[in-house]
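Note that one protein chain of the assembly has been removed; the remaining protein chains are unaltered in position.
Entry: chain A
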């Protein structure tokens, strides 16, 4: 076998395997898109990859009408939980990470070790005691019950410290101090500005985590009006076995619920890659 020919063969093999893996990753998503265009009859008739029984408009209309448009209320709730929660969490994490990077104080590394320990705690083991605590202080079934816990992300603090070390120039901090800026002012106008890519990274990760959050709302919320999308779709799916009319609602609702995250990940590639890299390569 000649050399160019074997190179061509290896190239085909390498890219073929990658393509095969890509098909495995994408075909459920393609199914979701085609299935969302079908009515209940078309879904149950099988052959999901065709556009038989095309009724995307009808599905969207039913989704908007059902139970006085509760779906879009869930959508807004998810945006609220994920948007507000992730923004506050990113600010809190970056502040702590910045403090760990910039300042020296007694017991610093011990305290940071505690943060790292927090990364390892399985969060689902906390959900039940959190629920019982929340019911003691009377915040079960409120927005706060879901929002408060998502403000804490130990991994975000770790990431912020690493990213501060990469982005924040010590000379700029020193210069600002010489110009007479107070420490908080230095953090606000220099530290936070320069570590903005880090802020966006932590925000993106927490936004995804909260948008995907299921266990905590499941435990905390019983009022449908407070549900995020994940919990609402779960509730609908539980009804679908008895009433197949729910299937198109769940499928079309799932498709719409995936869209913002896919858009965020496609447009913010640089940031999640930075986050994954900072978390893994020492």
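Following the convention adopted for this analysis, contacts are C-beta pairs under 8 Å (C-beta built on N, C-alpha and C of every residue); 3 or more make two chains touch, one makes a residue touch a chain; residues count from 1.
Criterion: contacts and distances are computed from a predicted model.
Per UniProt, the protein behind the absent chain is "Sugar ABC transporter permease"; the candidates were "glycine dehydrogenase (aminomethyl-transferring)", "Sugar ABC transporter permease", "Amidohydrolase" or "CoB--CoM heterodisulfide reductase". The missing chain, though absent from the display, is touched by one residue of A:56, A:87 or A:152; that residue is A:152. Remark: the omitted chain is touched by one listed residue; of A:35, A:63 or A:190 this is A:35. By the touch criterion stated above, the residues of chain A touching the omitted chain are 7, 10-11, 14-15, 17-18, 21-22, 24-26, 28-29, 31-32, 35, 43-44, 46-49, 92-93, 95-96, 98-100, 102-103, 105, 111, 115, 118, 120-126, 128-133, 148-149, 151-152, 154, 157, 182-184, 187, 208, 211-212, 214-215, 219, 229-230, 233-234, 237-238, 241, 247, 250-251, 254, 257-258, 261-262, 264-266, 269, 273, 276-277, 279-282.
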